[in-house]
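Missing here is one protein chain; the remaining ones are kept as they sit in the complex.
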Amino acid sequence: MSTASVATTSSGYLLVLAVMWPVIGILLSFVVSGRQIERLAWIVLPVGLVIAGATLIAVTQAGQSQIYVVGNWAPPLGIALRADGISVAMMMATAIVICVTGVFAHGEFSQPPGGPEERAPVVFWVLLFAIWSALNALVLGSDLFNLYVALELLTFAAVPLVCLKGKKETVEAALRYMLFALIGSVLYLLGAAMIYGAYGTLDIRLLSERGHAEPATLIAASLMTIGLLAKTALVPLHLWLPPAHAGAPAPGSAMLSALVVKGSFFVIIRIWFDAMPDLLSFRAAQLLGALGAAAILLGSVLALRQQRLKLLIAYSTIAQIGYLFFVFPLAAGLATGVAWSGIAWTASWLQLFSHAFAKAAMFMAAGLIAEALGHDRIAELGGIGRKLPITMLAFALSGLSLVGVPPSGGFSAKWLLLLATVMEGQWWWAVVIVLGGLLAGGYIFMVLGRLLASPTEVPALQAPVSRWRECAALSLAICAVLLGIWPLQSSDFLFIGR
Amino acid sequence: MSGLLHAFTILAVSAGVVFFIAGTVGLVRFPDVPTRLHALTKADNVGLGLVVLGLLPYTGGLLGALKLVSVWLLTLLSGAIVTQLIARAVR
Amino acid sequence: MALVFDIGIVSLLIAIGAWMIMARDTLVAVIIFVVYGLLMSIAWVRLSAVDVALTEAAIGSGITGMLLLSAAARLRQTEGAGARPSFPVCVAAGSLCALISAGLAGVVLLPADVAPTLAPLAVANLADTGLENPVAGVLFAYRALDTLLEKVVLLLALLGVWSLGSDRAWGGAPALGAYVPPNDILVFFAQVLPPIGIVFAAYMTWTGASHPGGAFQGGTVLAVMWLLVMMAGVARAPPISSTKVRWLLVAGPALFLAVGFLGFVIAAGFLAYPVDYAKALIVLIEIALALSIGVTLALLAAGPPERTLQP
Partner (left out) sequence: MNSATLFGFCSAAIVGLGLFGLIVSPHPLRRILAFNLLGSGVFLFFGVVARRGAAAGLGADPVPQALVITGIVVAFSATALAVALVLRLFALTDEAAPTSEADPKAGAEGGHS
């Protein structure tokens, strides 16, 4: 057992910091009182961003994974953290969205001066730290059980966020989310138990070196995937998502839709592309792709039929998650070195990041509109765009990225995906991608049309809207658009460490 | 001597088992939660006591015997509390 | 003979599990669950996993039972809410679940020729940790990161529970045991048992380094004792804004994290211990963790704040 192949690399300590820095924030939040928690956030957020940036630079410069062997106990006995290209990209996107969300939440979740400590602000900031820590642990973890703990951390941070407003519908949505997430965790855990029983290790790198032809492994991987799909809300396990994401306060919705569902998706990728690359059969990949296609069509059609803006955006999330699953049929050749698989691989990550930015921006914009009007009924939004031009611009830019209009990250992603379908000869996905784009165009322009309309009487604003918060939403929308300058080819960066 | 001890153990443990069975029958047959609790706790406390008593000669020392007796006492105490909690919940 | 015993336990477990699912009354189902948990601890002993057996008895059946029991009592009126699905749906669900069970049983029958194990590796490295209980070695040395993150999960769950109180009650106390008359029999128990329980918890935590036991089990016993005291109204539940409570909650994880970072300086890295002081440090962490776990679990079971603070 002395194949000491893993050792801590020079920048490995950054990975520990990335996971533990927000944890320090959580622990301190319990003992400092009310108003100081937000001040604490103004330290935690920028430093966390710097840690993510430093990790990104370290991995890029080294051109290979950065590893930290925790406690110097090498796997299989111990746990290692590992940062490859996709994990640092994910870390960076997480850091950006979290920091902007923090800026956006300022004001909405600030303690009123002088008064006693209030519930919502304390809870919100701690949950924000927890989501950050959990996501970093998820993208850096390379041990299936360590990932389980990180997944639970993410769930326990996400569920209270849903019902932070304390209304009955949101509590109901949170409970439903909780039950789905719990079943998901249990199935994942069962799969992990089987894997340990078969290989005596849960370390992803070690697993990839051992053969996997047994049926037990396939059952285990399927169980884990089903569990994770329930957390990712892929059709047909999507029922919990719309009420949960629409019910949360705007900064919460932004994090849930942009980041939290991607966390469990990331683990699915780890299982099929890293832990057991030779297990992904043509049929399994097609099945996952088909579920993704169903999600795109169903989510988009349901989004078109929504009366309320936040629900529309939530259904749009279901559709956009669907695109991510084309990575299985289109990039399945990655393990065996098929050249064009790299394009689908790049496209999928581009889709993930551009959706993260665009959806966070869109939920923030919707939150501002709802705050200004006191409601978010689409039919009565007429002309609000004239009152809130920056918010409308944020909504429009992020909408364009979701539809896939150039130049935007969404366009590049969908273009590369189409390219991959052609190269792979799997034209049926191309049909769905084009159709999904058209449907997305339908629901986005439906809303934009309302926002831009010039009715006889423009609705009065119920509450003033802070310019600062509008700019926060806009900045994320601009990030989504800027991703469009990503070169339209397979990106080497996303292949670091594989 | 050892024969006598064996006989004692067999007698005590069997008597304990009889009490356990009686308690279980009560649990199944009695109509509502309070009476069931009544049957179960009374009979099982005596039953466990008899089993412990029967096993005492085999503990091989004072410390072992003390451990066994403390198991019985702790069970009595925790059983009483759990019964209280259940009865309160039902009320 | 041993196999006969096991067959008995297994059939009882399955029968009781089925009864729990089928029982009409939720309260009855909860009581069955407590019994199920105790039987499950015996099963763990039969599987040579005494540490797990203790955890299962303390958490799985003990404190979870207390939590569910009080919840079931409070929800008695809602018993009729929602109807069971129709018979065909039940049959379909039943067949699906039977299929899954059969598949799992198939996996059980498909073991590798030589079952893989990390036991030799865990034992071989145990000397470096100074511990004698290999399970403690896994929890506090080899996989310390999991244990640390799990402590954060616990704290987060508690914050989630607190967040479900009303805005007005924030900073107040859980309503546990507010209505117990002073000469109630439960009050007597709540005065007699805790001293024994605290000694027991301390022993469990201390012995965990070399024998089955440890911070989890000891902390849970502490939690149950405190819950009992609160339920009997002997000591009121503390307000969640209490500084003392907040410090107790984070003391364990904070010490664990601090020692973890100290590892960068005095040992081979994060969460590594210097060989000479490994056992002392781990026992110190376990004691702090047992306290924090005790407070966290008890407050988790006590529920969200409901009583506002008296000015």
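In order of appearance the chains are A, B and C, and numbering begins at 1 in each one.
The rule is simple: a residue touches a chain if its C-beta (ideal position, glycine included) is under 8 Å from a C-beta of that chain, and two chains touch if they have at least 3 such contacts.
Remember, it's a predicted structure, so these values are computed and weren't measured experimentally.
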Chains in view touching the one left out: A, C
Touching the hidden chain, out of C:46, C:211, C:236 or C:307, is C:46
Only one of C:35, C:71, C:258 or C:284 touches the unshown chain, namely C:71
Residues of subunit C (touch criterion as defined above) contacting the omitted chain: 2-3, 6-7, 10, 13-14, 17-18, 20-21, 26, 29-30, 33, 36-37, 40, 43-44, 46-49, 51-52, 55-56, 59-60, 63-64, 67-68, 71-72, 74-79, 81-85, 89-90, 93-94, 96-98, 100-105, 107-109, 111, 115-120, 122-124, 134-135, 137-139, 142-143, 146-147, 150, 153-154, 156-158, 160-161, 164, 216, 293, 297, 300-301, 303-304
Residue list for subunit A contacting the dropped chain reads 77, 145, 149, 152, 156, 159-160, 163, 167-168, 171-172, 174-175, 178-179, 182-183, 185-186, 189-190, 193-194, 196-197, 200
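Operating definition for what follows: only the chains that are shown with their structure count from here on.
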Can the chain contact pattern be summarised as a line, a ring, a star, a complete graph, or none of these (other)? line
Taking each chain's centre as the mean of its CA atoms, how far is subunit B from subunit C in angstrom? 27
Multi-chain contact sites of subunit B, meaning residues that touch two or more partners: none
Can you check the complex and tell me which residues of subunit A touch subunit C? 1, 8, 13, 16, 19-20, 23-24, 26-27, 30-31, 68-73, 76-79, 116-120, 122-123, 126-127, 130, 133, 137, 145-146, 149-150, 152-153, 156-157, 159-160, 163-164, 166, 171, 190, 194, 196-201, 214-216, 219-220
In their shared complex, subunit C is touched by residues of subunit B numbered 33, 74, 77-78, 80-82, 84-86, 88-90
For the subunit C and subunit A complex, residues of the former touching the latter: 103-104, 107, 110-112, 115-118, 121-122, 125, 141-146, 149-150, 152-153, 155-157, 159-160, 162-167, 170-171, 241, 243, 246-247, 249-250, 253-254, 257, 260-261, 263-264, 267-273
